[in-house]
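Omission of a single protein chain aside, the complex is shown with its protein chains in their original locations.
Note that the chains are named A, B and C in the order they appear, and that numbering of residues resets to 1 at the start of each chain.
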């Protein structure tokens, strides 16, 4: 096991990793920007280094300063969390060059899965069903040819894309030139990579993903699926749950089987997530996230497995301590992302000082957060303030528990998604389960029209 | 099911009950004293009534005002929590007289179990092993005769006793007259009942208790045992866990069997706890608590059962939704009581304003609390500020988790037991498990001598 | 009396005062006397971290009147002839009673004065400490 781990992240995930390290008896080193000097992740770590000013390029993405902090403090491993450098193969390589274990998959796998078009090709070769579509399309004309073959509507996607950037829905050929140009420009601006591909656009599919763990000795298990279909119009997840409700057991079993097959096929190691679109009985591989996900707690709560500890153990060379037969989910878990955003105003992010912070507690409630009364929300980073997770014996009890937990939550000083998500808990379609990714945008459109 | 429940309590347990009610779709009415106007239990309830000034006799023990609040607000039931009126049979009767369901056992059972000597006699009659000792002793002479029969050391106990009051250890006949007089005087002052009895004093026994649930249709189950042997010199529990570590499986099975037998024998209904002293292979019934216990969350975490919801369902006349065969514990849970007390000064209680309040979170952590940053700790009430509960797959992982959770906890403004309990997590004897009730007093004595 | 108790009392009194909208409160309990005056601009002062629980009592103006509050939880029954604003009292009289579990708890004017506010109506439920009447002495 490692002696000391540098946590190359901030916010709740930095705390999450710090917790796993401390429970494993591993010392921790935090990094922080000038804007995060008062953050809990700094206080809870055993050591902490300021690596730059507020803007991410100069701090949380500042590879030399981060690696230097790890070396100076005598770390033997780096945990990247999610976002920032988590899927940066170059960072993983540099860490390795300096004798630091990167807690994640091998750089080559990060690279292959990070390139969406390559990932799809590899998965197709492994027999995994992927969305009908193209490899890289070099021009509008190529895009038009593919689109006509697979049929409109289609989705133009940047191969380096993520978080909805460099993505455009196209309903017919006349929209294609503009959509292609703007999506490509966005991709170039965001990822310095303007390569595009085309995919069949599903009508309101469900977003269902499967969690896997793979050690370096050939051990591969899945930890079931998560339903992340409640997404903002920007395609960002807002509410996640496990298991996926009203899912045909045959489809569930197929998703799990595909996930472990694919994990083995690409020689994947560490924790990973395979994202699928599910539409009726059709299942299509979308992408693989080569890191821990924001929504991992819902899986932890129903499987009783600490995924971040497992990541660290795997990276330290340990074999998985359990097999697929040992893993049985109990109950149902739901996560709500508490973001500093205004749901009445297109989820515009907010920054400021939090005057009041009261989180829920009691049975079946888990809170992962870095905020506290008096904390400052800097303008530089992701707007997520906390994750509130509720677990119950049944989906209904988990929803009721989440509803009361959100009712107990008081965050004052910035607008948040708390009350909005509480309302969503009472939407009949959400209660029924099985909604698609178009559900929340449709609700928002309906509300906007009503005003 | 009830429509509206009055919660006749304050602090974390009032919140706990509020949570259970809301998750059951039941409206709630809080009561509060002038000193608790800003308390979270007032904010989270659907309605709230001030029932008196700070001192408990005029507010939380003010039966007419509490019953009146329940009637005015249209409640159909009252949950008493623990402490205050929870084991007051007269209160339960008055509630019933006014058409309000008391969420707890029947008044006659509360009465029988509340009188320690009667409870022991009833249990003996049901074949439950009780500590060798006497019924009521009317004089020092009677006490001396019994003590000589059962052998010193003995414990003089008030039949109405609780919280260590009216209790004296006696090592030989010469100590008896003074001990009898002072214990009796204390009992008379505290409980207006000076009746005493004598019990064999065990050398450093373990305090192990069994949780039971019994419905009004004959359904009785146990939910395993809790080890509450980490007690302050005042006999107040400080750290509890479930299951009891290093316990012979035969003794465990015997405790469970005795508990359900006894529950049936006294026609007990609702949630209850049978407390035992365990010394080697000897098991002795001590008392039965006819209410929810402070430490109930450790049981909830390993059994996945919401005990307060079950209390409410049982009181509403529902049959238990599970049988003994459905109940299987998973993992290990530990609870630490975060009290506003100074462990360096005989746990002297403290009051004041809390400047900083940061609770732990993340996997396996449950927090039950009524405090928040800026909250006031009034001088009138129990010093418990919060319960931090950690659950893990094994006892070791739960202890490591608790250690890191207490490390994350920051409460400033009053002295607390947080750091002290964190140190205890590292004591080799605690780690090994199986300590007796004399363990913590011995540690404290050792530390005091070292200063 | 320890600092903690003093502080707790002051806080409780301050809460009652703010809620009732009055500027000054003096309480004597045995040989202990409390007096609280409200700051000039209460709006500008530190907000309580938790918003106060709303009560049904209307906010009277900031005159230096005596507040007559309920000391039980129950239902208000106004004594006839019913007290109205502007009424002059020439001495101690029963203004109302609060019914709690069938028991009448009388509410008296505790001396002469002019009724400047009636905060409750017949049959209204009231809690402990809830203002019922204001009297200008």
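We adopt the following convention: a contact is a pair of C-beta atoms (placed from the backbone, for glycine too) under 8 Å apart; a residue touches a chain by one contact, two chains touch by 3 or more.
These numbers come from a predicted model, not from an experiment.
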Checked against the full complex, the residue among B:373, B:392 or B:436 that touches the missing chain is B:373
Sole touch to the unshown chain from A:57, A:72, A:257 or A:448: residue A:72
Which candidate, A:34, A:76 or A:275, sits in contact with the chain we can't see? A:34
Which of A:26, A:51, A:196 or A:385 touches the chain that is not shown? A:51
Could you list which residues of chain A touch the chain missing from the display? 34, 37-38, 42-43, 49-53, 59, 64-69, 71-73, 98, 372-375
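In the analysis below, only the chains that are shown with their structure count from here on.
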What's the farthest chain from chain B if centres are computed as the mean of the Cα atoms? A
Cα-centroid distance, chain A relative to chain B, in whole angstrom: 42
Between the Cα centroids of chain B and chain C the separation in whole angstrom comes to 38
When the centre of a chain is set as the mean of its C-alpha atoms, what distance in Å lies between chain A and chain C? 55
Contacts with 2+ other chains: residues of chain A: 356, 373
Note: chain C residues in touch with at least two other chains are 49-50
